[in-house]
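Here the structure is laid out as structure tokens; the discussion comes afterwards.
All protein chains but one are shown at their positions in the complex.
Labels for the chains are A, B and C, by order of writing; each one numbers its residues from 1.
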Amino acid sequence: MATVTVPKRSALAEALAGARHAADTGHGVLSWIATVDHKRIGMLYGISAFLLFLVGGLEALLIRTQLIVPESGVLTSDQYNRLFTMHGVTMVFMVVMPLSAAFFNLLVPLMIGARDVAFPRLNAFSYWSFLGGAIFLNASFFTRDIFSGELGAPDAGWFGYAPLSLPDFTPGHGMDFYALGLQIMGLSSLAGGLNFAVTILNMRAPGMTLFRMPVFVWMTLVTSFLIIFAMPVIAVALFELTFDRLFNANFFNTEAGGNPILWQHMFWLFGHPEVYILILPAFGIISEILPTFSRKPLFGYPFVVFSGIAIGFMSWGVWVHHMYTTGLGTIANSAFGISTILIGVPTGIKIFNWMGTMFGGVIRLRVPMMFAIGAVATFTIGGLSGITHSMVPSDYQQQDSYYVVAHFHYVLFGGAIFALFGGIFYWAPKFTARMFNETLGHVQFWLMMIGFNLTFFPMHISGLLGMPRRIYTYSDGMGWDLWNLMSSIGAFTIAASILVFIANYVYTFVMKRGREAGDDPWDARTLEWSLPSPVPHYNFAEIPQVHSLDDFWHRKYREDAEGNVLPVVAGGAVEVAHGGDGGGHEEAGHGIHLPSPSYFPLIAALGLPVMATGLIYDYAIVPVGAALLVVGLYGWALEPATEED
Amino acid sequence: MPRGRNVGYSLTAWWGVDLHAAAISSLANVTQTLRVLRRNRARLPLLLVLLALLALVLSGCTTDTPQNTFDTKGEVADAQAKSFLIAMWPAIVIMIGVLGGIVLIALRWRERDPNQPPPKQVHGNTRLEIAWTIAPAVLLLAIGVPMVAQIADLGREPADDAYIINVVGQRYSWLFEYPEEIDSEGKPIQTVNEAHIPVGREVSFQLRSVDVIHSFWVPKLGGKRDVFPCNLVTPEPEAPPTPHGERPPCDGGQMNILWLKADEPGSFSGQCAEYCGLEHARMTMTIHADAQADFDAWVKEKLAGSSGGGN
Amino acid sequence: MTLADYRRQRGEPLFDEQAAAVQHEEHHPNAFQYLQIGIILFVITAIEVGIYYIDMSHDLLVGLLLALSIAKFSLVVLWFMHLRFDSPVFRTLFAVGLGATLALFTVVIAVSHGGLV
Partner (left out) sequence: MAHAATGHLETSTGLDNRKLLMWFFLASDCLFFGSFIAAYLLYRDRSLVGPYPEDLFDIPFTSVSAFVLLMSSVSMVLALAAIQRGNVRGMRIWLFTTAMLGTLFIAGQAYEFTEFYHEGLTLSTNLFGTTFFVLTGFHGAHVTIGVLILLSLFVYSLRGGIQQKDSLNVELAGLYWHFVDIVWIVIFTLIYLVQP
């Protein structure tokens, strides 16, 4: 339904249209570069994020190697500082956020019964600008002489406190890359957040009311809201930092009367909602896996949903808990202390409902379930140490100690990464038609679980023994040796578990030894399992009519008044779900107009890192980037979303 | 096409579950679980490992290490350790409850037989929901209210007779200045990275930095307070010893005041706790708490010696 | 989203597919009304600048200026941006954004060093 065809096409436009056609075949590299298919974009997100996880993990391993014994000289303090900064930034912005985005992309349209997201090309733009930003930021490593051990990466910590982040104290370009790189990735997230908010509100299949949506979709919606309102704040903070660094502005310049507390407010005003942006998708994944493998519906669905909304809401009122020791005063600390403590209530509701879901079920301890259970358990520990943080007087001792490091790895690794791995094992069959090897999966889980606790549990103790974070070395006699040794051994155990995962991947997909999955290998509950595996590019041959929560389950099973389950006559419902029988797929696929591939999102996204590079090195490059951006945007706006054939 | 019962959103449906039945059956289930566990000796090693870990943790807390936050030597640190425990004990109980619950449930209701039919479909229970909303809220408020009292306590201004020490943080050392001890040249005595304080008297540390943010932390005496950049509006020499509580104005940043009190003599090590650059790890200090007589002697010695200089 | 729940309780369909019917497109004001609003906006601005030059207590001046700019703001948002006529979803969204901005930054300024508290 293109509105207008631009009358005459230039040669360039012809060439582009040609390339677009080539991309439309569905094969080859071009078709991936120009793709606007949410499933492919999701996979691109997932693969990129996993590779960046290896990068961030490698950085962590270097950190742990340095700290394995007191006074070790593996890294210089300069290298160490850049590594932990990049480790934090990578894991938060380039691993957990994009991995969550991968799941949004892969699942949301399928779960709500849509053929794509509301703005497929904006979606592609999100991905490419994320990738551009991530490569740009990581490229900073190479801006000094890396082969003689000089890293060029940012070095003011992941929250880049001013005035340390100003050029007087962190000379070089590292923090410029930080400010601009995060800016680009923030824009990418904002675009994604807007896209998914609209998609979820607007693109639901008939009958898919809000309260029939899977919890994962709900959590995506809440996360999108958080992104939409949090990203502009960090964008402004980063702009202010950029202006201070590149154009001598005074936002944080104390010589001119600037107030460093402003940065802290802005960062944490974004930063705390951000940590829930990191965890809520994981909560969503857990809420999908637990019911499937307990073979029961989610206990207290509306309460799980509302507690998620409550968490999103409350996350705006607690940011000062990162600033207890800055001397904001008794009133601020008391008010934010109480609000922080209370955030345990909605989180607890989720935990208890998950336990309620498992209670009395028929629990299949398959790999995804193991990861989900593991995530609940470890997250609980992290959440509870969060409560000890929120006690203001007690936090005076813990702030900026390893106790904090323990807390946030328990929630981030123990909560988010575990759940995300669970999600990978759970949904991979849907998109690849193959099952990961179960044994290797269990080996990975146990290695990871043991390694994780071995790494991060001792950090509680070293923290309480007075070990500050972000120190590149410590002297012996502080009583920290044993705990650090344990942490380091644990870190390498985690690395081993990741290698097992890579091996599993190779075994399953490269050697193609993974078992064929079939359409519904887990006897699952939500709509995506009603589709063939792998999911056809048009998703639903026929947009489904939704009648209830867990619609797909109810096509397979009937439930009597007492809640006893009676199977529906075998097969019937499932076939209908495919929109007809076998032969129907191909034909059905033909009549459907899907958005055509487009190169313009990529071109526009490419403009951003180019502009950023120009800002740092040579203003002459800026117009080049700007031109790319403008060309990309205009091409995008003028090109019909669907090429008529 | 046959379809399942519509279980879409309806509040009344959530009340439909019979609470009594649920409660009784769950009680029965728990006892059964315990029985299963008792029979299953294989789980014993797991328990032992957990106990060993706990022992390790406890031993860690009692080790005499220089910056142990539980080996408290002053009332501030005492109060803060207490505050931690107020939160920690309930947290540990909840942790054991939740983790234990999850493991027990997973074991008790594990699928025994691949052909096992799906269980009874329970969608929720509103009374339970209300219970596990209210109970944590009450518990949290119960620890929150004493917390506010403690914040006010620790956040009060230093006592009138508090001993004032100006602390200037700079990359990567601590400069201590004793405005109450003026030498013949009219300058306060100064020390670097080591400070002497009188035992049993509140000491008001007036914290400011000349470059980036640092954080002043002597764990055995008390928690940290950030050291913000602060260019005094009134240049230093003329700045009179500040009246307690009133922070001298500074351009940008602010001056923070932290009061601490040592209960017994000793040397307590401390360290910068806010990442401040290359040698953040080595921005350490030692606070010597001396009995009043020893302290006076130290001051006299310092005043007699050449003004300035280290310790 | 609490709005959805609220609608649900009241039995209103707005978040469902049936809602497509409930569109307010027709209620847009006409050009003449827009012009009237424009004139009011002009007058308010004139008053603002006018009172700026009148000698009065500072607090009163600030109060008046704030009130007048809120009036302008509301006129543009409600009429020109159609929030008066359009779907309540938009109204809610914008109110949330605006309310969050006001609330959050009031607190930020209040609890900053040298701030209000």
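Following the convention adopted for this analysis, a contact is a pair of C-beta atoms (placed from the backbone, for glycine too) under 8 Å apart; a residue touches a chain by one contact, two chains touch by 3 or more.
None of these values were measured; they are calculated from a predicted model.
One of A:Val233, A:Met391 or A:Leu615 touches the chain omitted from the figure, and that residue is A:Val233. Take subunit C: the residues that touch the chain left off the picture are 14-17, 19-23, 28-31, 34-35, 37-38, 41-42, 45, 48-49, 52, 61-62, 65-66, 68-69, 72-73, 76-77, 79-81, 87, 89-90, 93-94, 96-98, 100-102, 104-105, 108-109, 112, 114-115. With the whole complex as reference, residues 1-4, 6-7, 114-121, 190, 194-195, 197-198, 201-204, 208, 228-229, 231-233, 235-237, 239-240, 243, 247-251, 256-259, 262, 266, 543, 592-595, 634, 637-642 of subunit A touch the missing chain.
Criterion: only the chains that are shown with their structure count from here on.
Using CA-based centroids throughout, the chain positioned farthest away from subunit C is B. The distance from the centre of subunit B to the centre of subunit C, with each centre set as the mean of the Cα atoms, comes to 44 Å.
Distance between subunit A and subunit C, defined via averaged C-alpha coordinates, is recorded as 34 Å.
Residue positions of subunit C touching 2 or more other chains, listed in rising order: 8, 113-114. Shown for subunit B are the residues that touch two or more other chains, namely 9, 228, 253-254.
Across the complex, subunit B meets subunit A through its residues 1-9, 11, 14, 25-26, 29, 53, 57, 60-61, 63-70, 77, 79-81, 83-84, 86-88, 91-92, 94-95, 98-99, 101-103, 105-106, 109-111, 116-125, 128-129, 132-133, 136-137, 140-141, 143-144, 147-148, 150-152, 154-155, 171, 211-213, 215, 217, 219, 222-226, 228-231, 251-254, 256-257, 271-281.
In the complex of the two chains, the subunit A residues touching subunit B come out as 77-78, 81, 156-157, 161, 163-164, 168-170, 209, 211-212, 253-261, 294-297, 299-303, 325-327, 329-330, 333-334, 337-338, 341-342, 344-345, 348-349, 351-353, 355-356, 358-365, 373, 376-377, 380-381, 384-385, 387-388, 390-401, 457, 460-461, 464-474, 477-480, 483, 547-550, 553-555, 557-559, 562-565, 568-569, 572-573, 576.
The part of subunit C that touches subunit A in the complex is made up of residues 1-2, 4, 8, 15-17, 89, 96-97, 100, 104, 108, 111-114, 117.
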